[in-house]
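The structure appears right after this line, and notes come after that.
The complex is shown incomplete by one protein chain, all other protein chains being positioned as in the whole.
Each chain gets a letter, A, B and C, in the order it is written, and its residues are counted from 1.
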Amino acid sequence: MSLVAGIDMGARSAKCVLLEGDAVVGRGLARMRPDFAGLAQDVLELALAEAGRRPEDVAYIATTGLGRYNVARRDIQITDITCVARGASHLFPGTRSVIDIGAQTTRAMRVSEGGQVAQFRSNDKCAAGAGGFAERAARYLEVRLEDLGELSLRADAGEAFTSVCAVFAESEIINLVTAGTSIENIIRGIHDSLSEKAFQLLKRVGCEAELTFVGGMARQRGQIKSLEAAIGMPVNVSAEPDLVAALGAALLGRQRYEGRARQEAAA
Amino acid sequence: MRYAAGVDVGSTQTKAVIVDEDQRIIARSLTDTGAYLVRAADRAFQSALDQAGLRRDEIGQVIGTGYGRFKVEFGDTQVTEIGCHAKGAWALIPATRTVIDIGGQDTKAIKVSDRGEVLDFAMNDKCAAGSGRFLTNSAEAVGLEVSEMGARSMDARQPVRLSTVCTIFVESDILSYLAQGKRVEDILAGVHSAIAARTVALVRRVGSESEITMTGGVSRNMGIVAALTEKLAMPVNVSPDSHFTGALGAAIFAMERVLAGPGAFAPEVLA
Amino acid sequence: MTLTLDPAFPSARYRDVIEDRDFPTVRADRERTGRAAIGCYPVYGPLELAHAAGLLPVGLFGGGNRIEIAHADSRFQSFICSVVKSTMELGFQRKLDPFDALMFESICDPARNLASIMSRNFPEQAVVYVHLPQNMTSPATADYLTAEYRRVLASLSAVTGKTVSDDDLRASLQAYNRMRAALRDLYAFRDERPQDLATGELYTLARLATLMDPLDVTPILHEALDAARARGGRMKDRIRVVLVGSFCEQPPLELIESIEESGCYMVDDDFLLGWRLFRRDVPTDGDPCRALAVAYLDDSVHLSTKHDLRAPRAKAIVDAVREHRADAAICLIAKFCEPGLFDYALYRKAFEAEAIPHLYLEFEEKMWLYEKIRTEVETFVESMLFR
Partner (left out) sequence: MSAPTGIRYQGELHLLQKEIMAKYFAEATAIAQGNGRKAAHLLIAGNPVELLRAFDVLPIYPEVNVLQLAVRKGSLPFIQKAEELGYATDNCAYVKADIGLFHAGYKTPFATIPKPDILVCNYVGCNVYLNWFEHLAELTGAPAMNIDIPFIRTADGEPTADDVIYVVKQLEELIVLLENVTGRSLDWSAFTKIVERSARTGELWAEIKAMTQSRPAPYDAYFDSVTMMAPLYTLRGTEEGLRFFEVAHREMAERVKAGTGPLPEERFRIVIEGPPPWPRLRVFRDMFTRWGAVAVASTYSTVGGLWEFGFRHDPAHPLESIARHMLSYNVCNRTFLQRYEQMERYVDEWHADAVVIHSVKSCRLFSAGQGDMREHFVRDRDVPTLLIESDLEDPRYFSEAQLRNRIDAFFEALEQRRITAGRGAPVPA
């Protein structure tokens, strides 16, 4: 049986999901680098390796993300907002709202039952609260990015960040450390300010249960807790929240592929 | 012989300089600031002392400067980096009348008198666009170290034009260009030219009187210096010690106080 | 090949002309007629008065995306819109030399301060400032605006030294009436057959009309309409949208094109709105100044800088969507444009009440990369097509 690939050429990394029927049989992830075409090839091969399959088994490729036009061997390109919505409501059929906090952008969407985007909003200039901020903060605070989530859970209070500009927020971090605030509380504060900004966006598109949280930041448990606290309702988070766009692309790709197959059969 | 020191706690790096009575630099040190300013200041000062083979009690005066100037707890007083960069640049290159410093969050253009006093200064507005952080983020976006940018950008053929100087959104601009298959060198040249344009606008506010001296860490980026020279259509001095200009200025203020005692300049505040 | 790039269509000849900040049409006009020109800052000004006074009224829509701001941001802060800065920059780069005068109107706070600052920095250009009234309910307003137009006319003829008769004014009213009528026809045609007239083409023509004498440009508009009628394009699978928010600062032509090519037909827009503001011809009998004043007060389409308590703009936009049988609205608002951004809050309320899907976008004239906006429009279209 043939495979459908979804490739997400994102801001900081490229991801690939291989679908066989409904089952995800392969995943690939690689850090962003200038050579997009080669990068797409790499993540596809990583996924094939996990699935133990050969390139010719791939019947259809759907690409998404910023570099979606840079994959020559694609059958279709779809925007990542559409893909994230589709992926999220596949994983959690009850999904009506989605928050996506990636390295570059934070986005909020309201989605229909079928997983189509009804309304969406991205963070605009001067309200840039996205994963990159947390990454740089981790460097300042001399902790590993992957530890942020756990550290934040040990906070006894979140430190509020007032600045709308991530650059000034970084200097606020320094002031807090100097003022002797605990690392845990600062990190909690960072998570809270990302949650706050995401929630502001969500309120602009209209917040409806269930809410699904995707993107790289959804890997951090502290971020999830903080988001739930800010919004005041539980959020769905999948095991691999940063693969959701690639999954959505694969699903939409499969839909087109099967449609085409049916037409050919009919003809 | 009497000694004085200046410690410049910047948002990225902390520098310390010790001078003697003739305002000669006898020790200089550099360390990453990180988030712990007090420690960084102490670290920098200590390694300068070790280098000079001096004890703390042999330093007559210590002046703190830079964003973390209030965190130089062992310091006698503080002077802003604007005052110190002017003084330091003037000490390194006495003909200096205009100083350019691209800091982590603030880019400054300073008009300096023939005595090294600040006559006027202009800084980027509230928006941190085009500041040093803009470089850091750009480097991240193309997967390079900041220190590599200058040399790489010199191989540019057709520099790209960035649509934003926003430090946050420059990354998506760069990625769009990478997606369009633009060369990294051309993108870097575009980044440098964007920063230079913002900086030159500041220089115009104080009047670009020769000689122009660029200070601070970014002055080691030959790509930016080249872009500035081109846009200003006049040479830009960069001293080998430019990285330490702020700390040097602070050290000289401190030495003036050691020599002249009270009355020599150091800001007096009511509270 | 996209429609917009059809080299045979009249607009193709002017694609560069409209972006050229050396104002070739203005220089050509001066060589031919020897007359002086006046740069008219958006949104709306009484062009007819300047025309009658013997000036060529020229739309001054900022620097576009070809001018690098090198001086102006030392005067205006980062939170001021681009068109204010780039207009100042044009002055610093001596691009305004072809103009003997500049006209500004009371459209917003930055524009008003700009008028003062321009007069201080560039004394060689006479600055004519028009205060457009904001009380549309008072019977005194028509008298005021008539008097204001008489005052403005006096300062305009002071520039040229020409005394203006009412017949001169009537001739100018007529010339602009014809030009606006030709634009109305083109807009009506696009609404009917968007596949045969791309917005990029229509925009190029409308923009050209701000750079030429109405008497010279009207024939070109007629030619274009005929050429469009002669086409027989296939209607593509796109959504019909009404676009609002770009009445002052103008988006780059490439942005307009990429929005349309991301899967929509713009069946109405408010680009360059001030130059085609009136619903019908301005009467040429009676007092021409009063006729022009009344046309602005009572006979013009909704405008974000005209606060008419009698007619809420949100309702006007909703009506436009219905009238043009549009599937959705796109709010394309200039960054930092307070009139546009304030109106969005009211529009959004109305769109939601009327279940009209809408997309919010911000642009800047100096934009260079369109990926982010393209992605959002594509998503919007995808969400409508696969509903």
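Quick note on the criterion: a contact is a pair of C-beta atoms (placed from the backbone, for glycine too) under 8 Å apart; a residue touches a chain by one contact, two chains touch by 3 or more.
None of the values given here were measured: they were computed from a predicted structure.
S.K.: List the neighbours, among the chains on screen, of the chain that has been left out.
M.R.: Taken over the complete structure, the missing chain's partners among displayed chains are A, B, C.
S.K.: Among C:S119, C:Q174, C:Q195 or C:T284, single out the residue that touches the unshown chain.
M.R.: Spelled out, the listed residue whose C-beta touches the missing chain is C:S119.
S.K.: Based on the whole complex, identify which of C:G63, C:P110 or C:P288 touches the chain you can't see.
M.R.: Answer from the full complex: C:P110 touches the omitted chain.
S.K.: Check each of C:R15, C:H51 or C:R75 against the chain that is not shown and name the one that touches it.
M.R.: C:R75
S.K.: Would you write out the residues of chain A that touch the absent chain, in ascending order?
M.R.: With respect to the unshown chain, the touching residues of chain A are 124, 126-127, 162-164, 168, 171, 175, 200, 203-204.
S.K.: For chain B, which residues lie in contact with the unshown chain of the complex?
M.R.: Residues 19, 22-24, 67, 70, 79-83, 90-91, 94, 105-106, 113-123, 125-126, 205, 207, 256, 263-265, 267-271 of chain B touch the chain absent from view.
S.K.: Where does chain C touch the missing chain, residue by residue?
M.R.: With respect to the unshown chain, the touching residues of chain C are 73-77, 79-80, 84, 106-110, 112-117, 119-121, 129-131, 133-138, 140-141, 143-144, 147-148, 151, 305, 307, 309, 312, 335-336, 338-339, 341-346, 348-349.
Operating definition for what follows: only the chains that are shown with their structure count from here on.
S.K.: Give me the residues of chain A that touch two or more other chains.
M.R.: 66, 125
S.K.: Mind pulling the chain B residues that touch 2 or more other chains?
M.R.: 127, 172, 176, 179
S.K.: Which part of chain A faces chain C closely enough to touch in the complex?
M.R.: Chain A residues touching chain C: 66, 78-82, 112, 116-118, 120-122, 124-125.
S.K.: For a test of understanding, state which residues of chain A touch chain B in their complex under the given definition.
M.R.: By the definition above, chain A touches chain B via 9, 11, 31-34, 36, 66-67, 69-70, 104-105, 125-126, 128, 132, 140-142, 165-168, 170-171, 173-174, 177-178.
S.K.: Taking the touch rule as given, give the residues of chain B at its contact with chain C in the complex, in rising order.
M.R.: Contacts found on chain B: 122, 125-127, 129, 161-163, 172-173, 176-177, 179, 197-198, 200-202, 204-205, 231.
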